[in-house]
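Sharing a structure, written as structure tokens. Questions coming.
Every protein chain except one is present and positioned as in the full complex.
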Amino acid sequence: MTITTPRRRPNPNWLLLVPALGLLGTILLVPLVQSFLRSISSPAWGIGNYVALFTDGVTLTVLGRTATTALMVTLIAFLLGYPYAYFMTRVGDRSRAILLVVVLIPFWTSVMARNFAWITILQRGGPVHSVLEFFGLGHIQLVGSQIGVTIAMSQVLLPFMVLPLFSALSGIDRKLLLAARGLGSSPLRAFWKIYWPLSRGGVAAGIILVFTLSLGFYVTPALLGSPQQSLIAQLLAQRTTQLLDFAGAGALGMLVLVVTLVLVAWANRIGGSISAIGVVATSGSKGR
Amino acid sequence: MSTVMTPEPSTETAFVTAGPRGRRRRDKSVDPIPWWLTVIGVAVAVYFILPTVFVIPMSFGSTSSFQFPPREWSLDLYVNFFTNPKWIGSLGNSLLVAVMASALATTVGTAAALGLHNLTGRLSRFLRTLLMVSIVTPAIVLAVAVYISFLQWHLVGSIWGYVLAHAAIGVPFVLVSVTSALGGFDPQLLRASASLGASPLRTFLRVTLPLIGRGVLTGAIFAFVTSLDEVVIALFLRAPAFQTLPVQMYNAVTVEVDPTIAAASSIVVVSVTLILLIPLLVRRTKRR
Partner (left out) sequence: MTTIETQASPAETTTPRGTQIDLRDVTKDYGLATPAVDRVSLTIQPGEFMTLLGPSGSGKTTTLNLIAGFETLTSGTISLNGVDVGRLPAHKRDLGMLFQNYALFPHLTVAQNVAYPLRERRIPKDEIAKRVAEVLELVQLPGRDDHYPRQLSGGQQQRVALARAIVFDPKALLLDEPLGALDRNLRAALQSEIRRIHREVGSTFVFVTHDQEEAMNLSDRIALFNSGRIEQVGTPEELYRSPETLFTARFLGDSNVFELGGGATGDSVGWDGETWKTPRSTVASHPGVASSAAVVVRPEDVGIVAAGGKVPAGRNSARAVVTDVEYMGSYRTAMLALGAAEVRGRARIDAFDDSVAIGDQVIAHWQPERQRVVAA
């Protein structure tokens, strides 16, 4: 059968995408591409800047420190987030809505306000420190140390653990656990053999997401950490604004970006976390 | 005599049944919530909101220091916030930028959501992911690249730089929100409208827009809040003549040691919370 009418006009829906692609392309993509090009072309063509990252003695140390902090943050977020998400699946609708709001409001409200609050809470003479002094641990410095950074970052990033987890956990039918218990499993075994495996997808997504976000965090380490113990984000800022080493900063930025994107793509594959965060965060309550 | 069997989950998928989300009737006698879970849940909830709640008492302190609890109680910080041109000026800048960035992001993002909704195929899926990527890219990487490029384009320190950058990072939230609203949209409605004599434009205005209106509004609000709160990019794009509120707050902690930040934080936290509750309330009233 030959088609006798001429080929139809191209689908006008593509036109609707042009403004968005144009905006993001110009404002985000072009600078990143420029940054990349700069990193391989200045001062001379080649991967010299990237090699320098591994040989300058600073980058690797900072990367290591950042990774360690990120791991700690992720661990804390997981240990706190999993029970909380699980708790959310168990309570009634009203309570769940409240718990969700408790997660989302800090998520959306001022990063600066939260960091400032942590400074006041953790500072010398502040409430937490007073408690520590009471226990004879007054020498521990919270603000201006990695401990303070870790505590604050865990709280700020906790929603990124809770939201994908809650999304995954609420898809698990509790009757499975009851069935297991009815068949003779102890609650612990039932959890370990049934609930945990089913939640692994959400756990993986949450863990990778929090870890990835921790790597690139700037404000909290800058405010609660010390310059001697800066993380990769601070290093990047320093390279740019103080050392004016645009090419080197570009290389470092590309490194962080690639690592982040790879990890997020992996998390997305496991748990669809990008969409999960976006949807749950913007739709408010999932349980109607 | 009884053989105790623990069910072996053969594959994860075999056991995942879509658990009832939302309307759950928890049978309290069979499946009670363990006390320790409630304790953990509440404790984590407190950990979530602790910092945000902290700033409010702080804001009623005096202008002398960051001490908590404040030595004296007064409204000085609020007075300073509203009279000091540095503070009130930065608030005005932030609001202006947020409104403009939100308007741009909403227009561009809604169009993109509509376009993507009607397109299928690998290319459109790829483009959708591309438009969403800025949610998980580390802000510092974007900020550095954007800063360097904006230097060349003379956008640093200008309001347009802020608006364009914030709009670009606001688009994903609009995209998610409008896409979600489109998900519940019956495509036959468009055909019905056409059969009744409405041109495509009239159909969009009388049918599509009202039905996705809530999604558009929600997206706009999230884009607004994202811009209002954005710190990292704003730190790089700042100039003495033009600063946003988060930047001023950053200065108050690092450079100026100005406790007015407590008042600023309280105001921001309370107003953003109220703004975010709008979509939730709208949804409540729509339910007849």
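Should a chain be cited, it is by its letter among A and B, assigned in written order, with residues numbered from 1 in that chain.
By definition in this document, contacts are C-beta pairs under 8 Å (C-beta built on N, C-alpha and C of every residue); 3 or more make two chains touch, one makes a residue touch a chain.
Predicted, not measured: the structure shown is a model, and the values here were computed from it.
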### Task
Touching the absent chain in the whole complex: find that residue among B:Val207, B:Ala220, B:Ala234 or B:Val247.
B:Val207
### Message
For the chain left out of this view, which of B:Ala192, B:Ala239, B:Val257 or B:Leu274 touches it?
### Response
B:Ala192
### Summary
Touch rule applied to chain B and the missing chain gives residues 186, 188-189, 191-200, 202-203, 206-207, 210-211, 288
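Just so we're on the same page, only the chains that are shown with their structure count from here on.
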### Separation of chain A from chain B, taking each centre as the mean of its C-alpha atoms, in whole Å
15
### Footprint of chain B on chain A - complex, ascending
11, 13-17, 19-21, 23-24, 26-28, 30-32, 34-35, 38, 80-81, 83-84, 86-88, 90-93, 99, 101-106, 108-121, 123, 125-127, 152, 155, 158-159, 170-174, 176, 178-180, 183-185, 189, 193-194, 197-198, 200-201, 209, 212-213, 215-219, 222-223, 233, 236-237, 240-241, 246, 249-250, 253, 256-257, 260-261, 264, 274-275, 277-279, 281-288
### Message
List the residues on chain B that touch chain A in their complex, please.
### Response
2, 4-9, 12, 15-24, 26, 30-31, 33, 37-38, 40-41, 44-45, 47-52, 54-55, 58, 66-68, 104, 107-109, 111-112, 114-116, 118-119, 127, 129-150, 164-165, 167-169, 171-173, 175-177, 180, 218-219, 222, 225, 228-229, 231-232, 236, 246, 249-250, 253-254, 261-262, 264-266, 268-269, 272-273, 276, 279-280, 283
